[in-house]
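Left out: one protein chain. Kept in place: all the others.
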Amino acid sequence: MLEFNAPLSTDVLVVGGGIGGLCAAIASARTGARTMVAEKADTRRSGSGATGNDHFACYYPKAHGSDIRVILKELRQSLVGAYHDEKLSLRFLEESIHMVDRWQEWGINMKPFGDDYEFMGHAYPGRPRIWLKYDGHNQKQVLTRQAKKEGVEIVNHLPVIDLIEMDGEIAGALALDVSKDTPTFTVIRARKVVLSTGTANRLYPAAGSPGWPFNTAFCPACTGAAQAQAWRIGAKMVNMEMPNRHAGPKFFARAGKSTWIGVYRYPNGKLLGPFVDRATRYVGDITCDVWNSAYTDVLLNGSGPAYIDCTQTKPEDLAFMREGMISEGLTTLVDYMDRTGLDVSRHAVEFMQYEPHIIGRGLEIDIDGQTSVPGLYAAGDMVGNFRADIAGAAVYGWIAGGHAGASAASCELKNAETSPWVAERAQLYSSFVERESGAAWKEANLAVQQIMDSYAAAGPHRLRSATLLTAGLKYMADLRKNAINEISVPDAHSLMRAIETLDLMDNGEIVMHAALERKETRGMHQRSDYTFTNPLLSDKFLEVWQENGTVRTEWRQCWN
Amino acid sequence: MPPVIDPSKCVGCGTCADICNSNIFVFDRSRDKMPQVKFPEECWHCDSCVLDCPKGAITLRIPLAFTLLHVDAGSLKPQEAKS
Partner (left out) sequence: MIPVSKTIDADVVIVGGGIGGAMAAIAASESGAKRVVVLEKCHVKRSGSGATGNDHFSCYIPEVHGDDVEPVLTALMNSLVGQAKDVELMRLHLLESFDIVKKWEEWGINMRPLGRWNFQGHALPGKPRAFLKFDGRKQKAVLAEQMKKHGVTVLNHHPVVELAKENGRVCGALAIDASTPDPSFVLVSAPCVILSTGLTHRLYVNGTTPNYLFNTAHCPNNAGGQALGWRIGASMVNMEIPYTHAGTKYLQRAGKATWIGVYRYPDGKPLGPFVTKPDPEYGDVTSDIWNSAFLDVMHNGRGPAYLDCSENTPETLAYMRKAMFDEGLSALIAYMDAKGIDPARHAVEFTRFEPILHGRGLDVDKNGQTTVPGLYAAGDMVGNAGCGLGLAAWMGWRAGHAAAADAANSTGSADLASNPAIKAKMELLSSFMSRNIGAEWQEANIALTQIMSDYANVGPYNVRSETLLKAGLGYLAQLREETNASMKASCSHTLMRAAEVLDLFDCAECIMRSALERKETRGNHKRSDYTFTNPLLADKMLDVTRKDDGSVVTSWRNMKH
């Protein structure tokens, strides 16, 4: 058995030091609660927002007018708006501008174009724009600095690997110290826990370069840890069966497609979409937000490939685009293009649809960010009933952290390390280290990807069905059994990856259980055995959770 | 992917190993003069190490499989127009 360090104690434990986690931690600390962030890498550069971001969804009455519902409608019709409990979206919008003010005050440049906030891009022609354009290149460093200033304790290289529940409420977490070659365990006792582990990647084969599972649009170290850990202690998930696919440059996977200012064209020059024939910094080509499978469609019907063409974009907007890419954290891409002589004023770059990943699907939260497990909160990309990407993570992190901090005092701190669950999990993980030779974690991860791609694929060109999903669940169970019996890891780093892989297996199973229950076709969830979209399910969400080892599902009304 | 450290510029501060998003470096300050890229396949090309290296000692080498596919934009024309 691997060694245990002395347990740590805190009032509020934040799992994951990304945008949501750091904002939650600061809000919690401001209530006077002792607050700790346990981070897998280093909060200065971790997660999908590591090197930047440039757009923040926000309702700014001064620019948008007094009717919040106008902006709510734009949010719901945007790429991020599909599966929301609207009362959460409204609270988010109400509080969003205050978060922007705070970021500006802390040192993130939310006004790179002058004295006031500007809204640009990601919009339909002639419609209100909800995305505040900012310069987030230093966002993680600023938030880290601010968290420390507010008294938050940040522990880097300490990924949480399991949650501990005692007497029906959260009691802390089991973490893995990966700061040294030899891994050790640390139990963190906490009165409240806020999960903020980001998107789940590496669940499907990388669409661009299937030989490289880390060539992903979002951070590949984010692997659905929150969903898996919360699932294991019975928390409810929603919308896990609804696939999500991002798009962007081919074969170089990188989020931030909307930072490009250009139009999408066929090889014969014809435009892909109906929206704009010339892109500007204010209104780009939104075609692929609306027509998600565009780039796949043109390959499968032979009319492609499809390119983004920026040659008609004005030189000042091209310079603006370059700045935007740096703000968005795409410096690798910019450097690469410079080095290889790829010039967007002359060259058209092919775009593609990336593999499915999990964003805005996962934990069901209430208006305060609390999950169905008392004392357990969630904020950010792994929440299932609200999504606004970086802004959503920041604002709902703030809400959840504030609520957790304010209510922490009323709970007792339990000796979480005494839970039999800790011993059980620690034993399992230790066995991977104790086994001298066996399967590498990567084999297991790739096998998960193969199964998900074969049996729980995303439409429109691939289908799901009861027989396929049932086969997939059977194979995933076989894989889990084999992996548990065979994985062998040489060091702390690889153990972390192996545990991520087990988390991915849970995510895959949740997706398949939920997909089996959604007996209709909706969006990219295409069922060959239920080819229609059932209007009776339009205002319902599917909850899925585990109870005494049994998977349960239930439909509920959306909260409007 | 992967980061390539120029040994003539590296001062062994370990910043890259600390801040890497994917924990791909190993650096034992008591043993090593400079960090080693131990898990190059797990690089996400996020660029943090390049941006934060105080000596500008790191470049990312992009694998051939990530080649950014592009054409001359002038070629995006109907076939007749080209000839």
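Order as written gives the chain letters A and B; numbering starts at 1 within each chain.
As a working rule, a residue touches a chain if its C-beta (ideal position, glycine included) is under 8 Å from a C-beta of that chain, and two chains touch if they have at least 3 such contacts.
Since this is a predicted model, take the numbers as computed values, not measurements.
The omitted chain makes contact with just one of the residues A:Val142, A:Leu446, A:Ile484 or A:Leu537: A:Leu446. Only one of A:Lys73, A:Arg435 or A:Arg462 touches the absent chain when the whole complex is considered: A:Arg462. Although one chain is not drawn, the whole complex shows that of A:Trp131, A:Trp212, A:Trp231 or A:Trp260 it is A:Trp212 that touches it. From the set A:Ser303, A:Ser372 or A:Thr553, the residue in touch with the chain omitted from the display is A:Ser303, counting the whole complex. Where subunit A meets the chain that is not shown, the touching residues are 205, 208-213, 251, 266-268, 299-305, 350, 446-447, 449-450, 453-455, 461-465, 467-468, 470-471, 482, 527-529.
Mapped onto subunit B, the interface with the missing chain covers residues 4, 61, 63-65, 67, 69, 71.
The rule is short, and it goes like this: only the chains that are shown with their structure count from here on.
Subunit A and subunit B have Cα centroids lying 23 Å from one another. Residues 40-42, 44-47, 50-51, 156-157, 178, 181, 208-209, 211-212, 214-216, 219-221, 249-254, 265-269, 305, 307, 309-311, 329, 331-333, 335-337, 340, 342, 346-350, 493, 496-497 of subunit A touch subunit B in their complex. Within the complex formed with subunit A, the subunit B residues making contact are 1, 18-23, 26, 28, 38-39, 41-48, 50-52, 60, 62-63, 65-79.
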